[in-house]
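What you see is the complex with one protein chain gone and the rest in place.
Every chain is named by a letter (A and B) in the order it is written, and numbering of its residues begins at 1.
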Amino acid sequence: MKLKTKQISVKDFLIKYALFILIIALWIVYGINSPHFFTIKNLRSLLTNAAPLLIYATGMTYILILGEIDLSVGSVGAVASAAWILSMTKLDVPLAAAFLIALLIGAACGLLTGFMVVKLRINAFMASLGMQFILRGICYLSADGEQILTPKDVHTFANYRLLTLSPLIYISLSIAAIMMLIYKYTAFGRKIQACGCNREAAKTIGINVDRIKWSAFIISGMLAGLAGSLQCVNFGILLPGSIGEGSEFLAITACVLGGTSLMGGTGSIIPGTLIGVIFYYSIENGLGLLGANVYLYPIVRGIVIYLAMVTDSLKFSVGRRKSKGL
Amino acid sequence: MGKKEAPPTGTAAVKHSLTEKLKNENAALILLVIVSMIVFGITVPNFMTVGNIFNLLVQASTIGLPAIGLTFILITAGNDLSLPTNMACSAILGCAVMQKTQNTFLGVIAILAIAVCFGVINGFSVAKLKMVPMIVTLAIQTLNVGISEFYTQGTSVGGLPQSFYRIFSSSLFGVVPVSVIIFLLTAFVMHQILTKTVFGRELFQTGINEKAARVNGVNTTRILFVIYVIGGFMAGISGVLMAARLKAAGTSMGPVSAFNNIICACVLGGASVWGGKGTILGTLIGSIVMAIITNVMNLLNVNFFVTYVVKGIIIILVCYLDVLRNQEKER
Partner (left out) sequence: MAEQITLEIKNISKSFPGVRALDHVSIEARGGEIIGLIGVNGAGKSTLMNILGGVFPQTEGEIRINGQEIQIKSPQDAEKYGIGFIHQEPVMFQYMTVAENISVSRLHGKVNYKELNAAARKHLEQMNCDIDPRKRVADLPIGERQMVEIARALSSGGKILLFDEPTASFTDKEKQRLFEVIRELKKAGSCIFFISHFLDEVEELTDRTIVLRDGKVVINGKTADISRKDILRNMIGGEMAKVDNEEERKFEKVLMRVDNLTAGDKPDHVSFDLYEGEVLGIWGLMGAGRTEILRALYGLDKADEGTVSLDLGDGRGLQAIPFARMSEYCGYVTEARHDDGCLLPWSVWENMSAPNLKNYKRNRLFLDFNRQKEESRVYCKRLNVKTPSVFTKVSTLSGGNQQKVIMAKWLMKKPKVFFIDEPTRGVDVGAKAEIQRMVRELAAQGSSCLVVSSEIEELSAVCDRVVILNRGRLTGELLKKEIDKDTLMHLCV
């Protein structure tokens, strides 16, 4: 086996890095056509907009690496942000303390989903879909179906700048970094990957798979709570119907674009998921700068994601062929 | 044979075991439907009227038609998130054709053809390119929404020929809506295909164990392709009926979230996201249950948002029942 030196053909190289090539090609097109694309200002606004999705996707990466799925994160974000805003407007809780409440509520939702998956053995797809319904309903009910204006504190928070950057950027990037470090450099993170690679084996060597899984759902819920609240900051208004709507699928898309496998076992937050999120947002950001019709956005988005996934599947099939040749 | 024969498994059941099958698969659900019909009939005003029952079936058909397509897809452990958006998208584009030409036949064909086209893309990507169904159909969903919004720019496509409404949104004998007839007829045909044809049996083989199916000589690539096309076709039929009922086609016909109702109907009816399981009868009943929930909540004037919570709880309960049932079997 050792005699086989690494011979990378041009075709294999293209297929392996197709996604990156696609991203760079897209950026070059944008960069050429709009002088504003490659500017600090644009990157800043891109990162600020992407902050909530990055946090959703960070939590989702853990879940996907475990080979599970969590479709409730968007609704968790909605409920948590409703709790955040309502506790400030109705109960006069200070912003930071209300934040804590949002996180706790998010964690509690994750706890419940985790309970259903781990203890009741309900399929994660369906359990989290059920939770998505329930939590969305609760969010509507708690806000009486109305939009609620965010209190002044939130605006101050949103407009606060540290070294010209929005706090959202700091929060999202540091969370991604922390979660990456936990994944890579702690026993907990390693055990997550072990469970995702081979659940039965993990059980045999004495890893408490249930506890790991449950923790991942709690973490994902907590991060979803945070992400929902930050979405609220970005909107400047509590929209019970739009916060987190579809975020779960966006998060999954971002993770998969970043190389995380839906089958579990492999994936990364930095660079993987981060690239996925930035790629996703840069599609629209660039279109906006080019002055394209707003209704065109989803078409381009759909096509680009589709192409990205095609290139990814090509890589996969090449890998499969290779591993068979062993 | 000395011992009593065990009932045949799931889908291959034939007539003599019909009662047994009901016991296994759908008895709880049918019972639930009957009991709730009786309870609601007594307690909810206007529930047990002929008009409302057909209204309920019409609602069920909107969920049920794509759910039939999804049942085929779920059996292979696949998924099609683009069903509702495909329905809206193809209805919008097809209706545009119909509006321009004022030709009902051409319009309907256009709707079905466009819906099938999206099914073909899904099927090709999953079967040939071996892409993950959820991600492919998610991308197609985004594309559907994009095309719909781009074309309608927030409005809807109306001004369709009268004959279109006359054919598809009329009622037979003034009572039975045509859409209900088409729904039940489609369900019947699909049931026959799923349980009694070579294709149906090969589909189940693919869903239970794709590798074994290939060894058995099943062209799994073809099967995987065809089911997404069927899914697209079902979305198309649903789009035709809905456009006729609403007398226009718009993006609101198939919001992204409608997928949840569709998959709920399937899972209530015994399909599993793990694949290998699913019946058309179950899905039919599942979609009726979903319709009853919405209908009763409407009649009772319950806050719309409560239905979300109720539906969520029902999904989780049904899945939990399924878990318990499987545990029992293992023992």
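Assume contacts are C-beta pairs under 8 Å (C-beta built on N, C-alpha and C of every residue); 3 or more make two chains touch, one makes a residue touch a chain.
Keep in mind that this is a model prediction, so the values were computed, not measured.
Although it is left out of the displayed model, the omitted chain contacts the following shown chains in the full complex: A, B. For the chain left out of this panel, the touching residue among B:V35, B:M48, B:A212 or B:V302 is B:A212.
Interface note: of B:G119, B:P133, B:G254 or B:G276, the residue touching the hidden chain in the full complex is B:G276. Only one residue in the set A:R136, A:K191 or A:K213 touches the chain that does not appear here, and it is A:K191. Interface residues of chain A facing the missing partner chain: 1, 184-187, 189-191, 193-194, 196-198, 200-202, 204-207, 265-266, 321, 323-326. Residues of chain B in contact with the chain left out of this view: 1, 3, 5-10, 12, 14, 192, 196-198, 201-202, 205, 208-209, 211-217, 276.
Basically, only the chains that are shown with their structure count from here on.
Between chain A and chain B the centroid-to-centroid distance comes to 30 Å (mean Cα coordinates, whole Å).
For chain B in complex with chain A, the touching residues are 81, 125, 129-132, 134-136, 138-147, 149-150, 153, 256-257, 260, 263-264, 267, 272-274, 303-316, 319-320, 323. Every residue of chain A that touches chain B in the complex is listed here, in rising order: 116, 120-123, 125-127, 129-138, 140-141, 145, 245-246, 249, 252-253, 256, 262, 293, 295-303, 305-306, 309-310, 312-314, 316-317.
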